[in-house]
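Single-structure report; data block below.
Missing here is one protein chain; the remaining ones are kept as they sit in the complex.
Up next, chain A:
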Amino acid sequence: MALSSFKQCNSAMPMKRKVKIDPRIILEREQKKKKKIENELMKLERLERTLKPVDEFDSQRRLKRVASERTRENTELTREEKLKRFHLEKKWCVYSYKQYKAVCGQINQATKFAAEALAELRKESEELYVQAIQEDPSILSYSKSGPTETPPIKNYQFPDGEYNEVTKVW
């Protein structure tokens, strides 16, 4: 009887000895864990700040939700109107193509003529030709704003803009 109880007592695995770790090392380990977590947080934040490429953008989720509320009530087009629009598109296609061709032709003619002029100049004098083919860097700084609907008014008095008075009053 004493033997069996002795045996039961000894069924557990031998216990490990408790190793006393330096408290400094424990502190270091915890600090390392903290740092790791902080670094990961910083990386996530950096990703948030970098912008998505435009191609990946989906339309704003809010607008998708709201689009159904914002549909315009359009009257159905009459058959005549549809035919008229169809013919307009066709005419416009032809017109704009002709316009484009005309402009291209003019530009080609002008460049060809300029080249001819250079050749004629070369026939006359090599020195003048060399001076003519020099680069003119001032062309690069050229800028022009296009023509407007109406011409500028002579001696126009510009109206004052709106502003908030912030002068202190004592």
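In the analysis below, a contact is a pair of C-beta atoms (placed from the backbone, for glycine too) under 8 Å apart; a residue touches a chain by one contact, two chains touch by 3 or more; residues count from 1.
The definition used in the following text is that contacts and distances are computed from a predicted model.
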Among "F-BOX/TPR REPEAT PROTEIN POF3", "YjeF N-terminal domain-containing protein 3", "Large ribosomal subunit protein mL46" or "Auxin-responsive protein", the UniProt name of the subunit that does not appear here
"Large ribosomal subunit protein mL46"
Can you list, in ascending order, the chain A residues touching the missing chain?
67, 70-72, 74, 85, 88, 91-92, 95, 103, 106-107, 109-110, 113-114, 116-118, 120-121, 123-125, 128, 131-136, 139, 142, 144, 146-154
